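Only a single protein chain was left out; the remaining protein chains are all shown in position.
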Amino acid sequence: MSDLAMVQEDVPGKRVPLVLGKQDFHSVTESVAGIVEGPTPHKWKLLFVLALSILLILLGSLGRLVTKGIGVWGNNTTVGWAWDITGFVFWIGIGHAGTLISAILFLFRQKWRTSINRAAEAMTIFAVMSAGIYPLFHVGRVWFAYWLFPIPNQMGMWPNFKSPLFWDVCAVSTYATVSILFWYVGLVPDLATLRDRAKTKTRQIVYGIFALGWRGSHRHWLNYERAYGILAGLSAPLVLSVHTIVSFDFAVSIIPGWHTTIFPPYFVAGAIFSGFAMVMTLMIIARKAFGLERLITMRHLENMNKVIVATGTMVGYAYAVEFFIAWYSGNPYESFALMNRAFGPYKWAYWTMVSCNVIFPQLFWFKKVRTSIPAMFVISIIVNIGMWFERFVIIVTSLSRDFLPSSWAYFRPTIFDITTFFGTFGLFMTMFLLFLRFLPMVAIGEVKSVLPAADAHPHHDDDGHDAPGSEGMSKEPVHAA
Amino acid sequence: MSSKSGSGKTSKGAAATKPEADAPEPAEARKAKKSEAGAALGSSFKLSSEQSGKLMRVAGIVAGIGLVLGGAGFASDSKRFAFSYLVGFVWLATIGLGALFFVIVQHLVRAGWSVSPRRHLEWLSSGILPACAVLFVPVAVFAHTLYHHWMGEHAAHDELLRKKAAYLNPGFFYGRAVVFLVLWAGISLWFARTSRKQDETGDRSLSQKMQLASAPSMLVFGLSLTFAAFDWIMSLTPHWYSTIFGVYVFAGAATSSLSALVLVTIALQKAGLLKGVSTVEHRHDIGKLLFGFTVFWAYIAFSQFILIWYANLPEETVYYRDRSAGSWMVVSLALLFGHFIIPFLGLIARTAKRNITVLAGFAVWMLVMHWLDLYWMIMPTLDVGDAHFSWIDLGGLLLPAGVGAVAVARAATGGATYPLKDPRLAESMRLENA
Partner (left out) sequence: MPREPERNKKGDRPAVDAGHAAAKAMSEAAVEPTTSSTEADSGEVFALMGRFESPAEITHACEALRDAGYKHFDAHTPFAVHGLEKAMGLPPSRLPFIVLGGGITGLVSAISFAYWSQAVDYPLVIGGKLAFSFQAFIPIFFELTVLFAAFATFFGMWGLNRLPTFFHPVHTYPSFHRASDDSFIVSVEARDPKFDMTKTRELLEKLGAREIGAVEA
């Protein structure tokens, strides 16, 4: 295992291999499909019980909410939106990293994504599910939730298309749908692998049905690859639009601190930031637990850390510009809102946010930190906390002190606010554990396609003194030094 | 931006200048082509003295026309010329800045596909940005005309402007401008020189050095561009503010610099100076980026618009009111269609991005549209109520554009047309779009 601890140096002109060790096609199949086929690990069972019990907490809190009403939350007349929408934006943001990895990095030909995209996409779907809980239950009478959609109903009315909340319904449901389609398209060849390896009739039938009779025909691959590329091309603007529209929920209003034009790109950067942090947290655990260190290498983790520091800095840029313009605008409400954030009753939340999102990630400028597993694990959790606080700060501080001082109020969460939020982790974990157990957590086919052996023209370098300065041709070394 | 790990698209004869049609190519033909391309290398990686002469002449002529038109414009209406010149100056500066952005970002992500385009971006940035330091002088001289709202006397009686005086005051304004221009010139020259040094030594550590410098450079770039946009454009209407403004200007810089890159790439390819180094695949990739940033521009423009339109606050909507008054509405719509819808539909197809004529056509188009975008941002301060295009505007554009062209031509004639010994050159040559 010595090659795992080693930090791979990327010398210009020589690319570090994407997977480590002597991997061939079969060993990739074995190491990923083996996880699904092997006996259920005890640790998994333990975790699953834990996740289920947290999920029960969610169900209990929601049950209380439905039977009693929204009043069980701490929302008051001034702070009408609080932990619920904070939780919603938090989870939606987390989902964005999955799409970023699967779609945007695909468009940029970032092949290192192949080891992590499957799990990240799964994370997207489960995060969007968790996010959906909040608006769904915040409507109060959840059995009327279909009023959110433009479906003919007994009132003979349509949803208001001018409302950003309706845009949100469209955006999030489109996002959920497209993410599932994209994920499933990616899964089909791997499901065929599982079908072909199935030892029991049940597995063969179940995986067989979902594999749709895939037979790896190149005539199919041709359409498949095109579909994958198109779905990536559609998902890239889609993912931007989703958090943009989430930011519109706030920014089209006139509430100081909400109404500012940088919100759309700033929310998107923040979403990617928090999502990558969540991917880090999960992948560090999963690669260790399932022994996938050779497929998800230090290089993958380091790249993700770089994305975290880059997006964290963008978020810092947005904080700074917001502050500057609040002063520059000369608008007393705007500057009050920002001063209130930083030095008002919620200053503890504000400074938690700034230190978690802007200060701690800067440690990733140092390679030592970027490549230290304990350090990145801690920082990834810090970032997750910070991003939750970011939404809380934006939402609650602006609402709690608006134009009318007589209606100012301080928000205090009730136990049900806390348990609902905590409970969504149970939903997320339950789904993620089921995914780890029954579906290939690494895209088997895609990882094979980036192995050196996958090159159909492996001799192209041998005769090539193609270029001056080509002495260190970037042919990938077959395995780690 | 691109290909970081994984050596891009491997496979295929590396250098083969592929025909546009994706016809199956027997392996032999591929090999033959490759050796041909290999032979072509080394013979022509520099502009011949004839080509350099021609390039300098053309740039000189543009600069000459610009000087004459600009001089005449200044003589006939100095106020209008000041605004027209600001449009032209920012147009040129944003091309240089966008180019600088892509130089930095390619080192930042250790891009492999874009080695030869990087050299051309180095020409654009290291040519234009130092020239801008000189070209800023007229802006500084005209500042009291351009920014009279807050530089003039009545600023002292304006309560809002009094609040902003700590930032919006002439001394600080000039000081910031000097800092921005020096930083940009310094960073762009450093990257261009270091890269050219590698042409001679082939020293790998230079690549690492540039990689190391890229992250802090990016920070400097982002902040300086934002505040330059606030200073030079947003402060024309000093009561108005928009936090996204820096990003908006950046989006324009990205599209315009990519358009310029497309034109440089095509010109060099046609002159046979990039045989085997830069092919239709590179054009395709640059085209994809151009397409992507066109959409990005639309996204940022829409975000700014919808938030201001929706909230309908008087201090903000004034910006769009001025730009939808009278014939300005036509310009606004021209931007919607010309800067987004037409290039979006035109460049979406793979075949369009791989077609020289289409791609070059859209590159020119986008450069014009970028000028129109800046015109739309700057000129309503002068032409209140209606857009009045004038020949003076052309002088205001051609003067900086001509000087910029001479500066870029000088940078281009100085050395090799692609980084000869960049360690990732071979990877770049193997580029192939699936």
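Residue numbering begins at 1 within each chain, and the chains themselves are lettered A and B in the order written.
Note that contacts are C-beta pairs under 8 Å (C-beta built on N, C-alpha and C of every residue); 3 or more make two chains touch, one makes a residue touch a chain.
What you see is a predicted model; the values in this text were computed from it and never measured.
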For the chain not depicted, the shown chains it touches: A, B
Residue touching the undisplayed chain, where the options are A:177, A:355 or A:407: A:177
Residue in contact with the excluded chain [from A:248, A:328, A:350 or A:388]: A:248
Hidden partner chain, touching residue among A:39, A:213 or A:405: A:213
Residues in chain B touching the chain absent from view: 9-12, 22, 24-27, 302, 305-306, 309-310, 312, 434
Touching residues on chain A - with respect to the absent chain: 24-26, 29, 150, 156-158, 160-164, 166-167, 170-171, 174, 177-178, 181-182, 185, 189, 192-193, 195-197, 208-209, 212-227, 230-231, 234, 237-238, 241, 245, 248, 444-446, 448-449, 453-458
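Note that in this section only the chains that are shown with their structure count from here on.
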Between chain A and chain B, centroid-to-centroid distance (C-alpha), Å: 33
Interfacial residue positions of chain B with respect to chain A in the complex: 1-15, 31, 34, 37-38, 41-42, 110, 112-113, 159-161, 163-164, 167, 202, 204, 207-208, 211, 215, 219, 222-223, 226, 230, 239, 241-247, 276-277, 288, 295, 299-300, 303-304, 306-308, 310-311, 313, 315, 420-427, 429-430, 434
Chain A to chain B touching residues, read off their complex: 10-16, 18, 107-112, 225, 229, 237, 240, 244, 248, 251-254, 259-265, 299, 303, 313, 317-318, 321-322, 325, 328-331, 365, 450, 455-457, 460-461, 463-470, 472-476
